[in-house]
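In this view, the complex is presented without one of its protein chains, the others remaining in place.
And then chain A:
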Amino acid sequence: MMGGARAWREGLTTLWLVGPATLAMTVLIFVPVALVAMLSFTDYQFGARTFNWIGLQNFADMVSSPLGRRAIVNTLIYAAVVIPFSIILALLVALGLHRLARRAGWLSNTLRAVYFLPVAATLVAMAIAWQMLLHPTIGPVNTALVALGLPRQDWLSDRGLVLYTLAAIGIWQSVGYNMVLFLAGLSAIPASLYEAATVDGAERPWERFWTVTWPMLGPTTLFVTVITATTAFRVFETVATLTKGGPAFASDTLVYALYREGFVYFKAGYASAITVVFFIFVLLFTALKFRVLESRVHYR
């Protein structure tokens, strides 16, 4: 009898503690997601008074239309370039700065701040700077190329090149952030492990990296990979400010297509379908990453 009342009181306390947060999460996250999922099965036009249920038509259109497919392929290419490069470059920079910190701390700190600048700056503002730099006739990049005797490039208007230009800007943007994460990972490796490695005969830097640094950075690398991947799949600002998906859809990506369909074309139903696909994309990817990598990551 007494136990029942106590359980009841505890239950009430639990409800009191988690209730508000659960309610907020339901109203602010689950309900909108459910609404978007529902809209993705309709032909709803933004501002229209009625809509029709059209089943999976939106999803079929996305896969069958050349534009939808192009957006998906472009996003995959972009991610395939940005993910490895921004991780490898960030690791190299972090290793360099970590070594440098012992000999010239001030230089290391200055460089660290410089590498971090692109992260701290607003990407939209920086995109305008990139636009000037990459200008085909009056931009410094092409001027430098010509001075070196190389041909000019239409960085942002050549259909074969534009996606890689955006990828390069994406890498430039994320290297600084990943570097900070790697630096934190590096400084957490206990010096005793390196001493032990030396005792065991791992003398050369390369051996020390493979036997100590890389395994100990496992959790950091996993985290960096997931973060970089989700940012790469979400690429939007540079596309919107620099190319608007053009020329001729050559730099159209999933999230930009979503914005275009929903907010420029007012096709809310179709845009919702893209959102659902994108959501599943990121969710699956994250789950897969954790499952595959977690078993191989060396946790202490």
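One rule holds in what follows: a residue touches a chain if its C-beta (ideal position, glycine included) is under 8 Å from a C-beta of that chain, and two chains touch if they have at least 3 such contacts; residues count from 1.
We adopt the following convention: contacts and distances are computed from a predicted model.
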Options "Aldehyde dehydrogenase (Acceptor)", "Cell division coordinator CpoB", "Multiple sugar transport system substrate-binding protein" or "SpoVR family protein": UniProt name of the undisplayed chain: "Multiple sugar transport system substrate-binding protein"
Touching residue (missing chain; options A:Q57, A:Q131 or A:T211): A:Q131
Hidden partner chain, touching residue among A:W8, A:F30 or A:F46: A:F46
Contact with the hidden chain (one of A:A7, A:A24 or A:V264): A:V264
Chain A, residues in touch with the chain not shown (by the definition above): 43, 45-49, 131-132, 135-138, 146, 154, 156-159, 243, 246-249, 260-261, 263-267
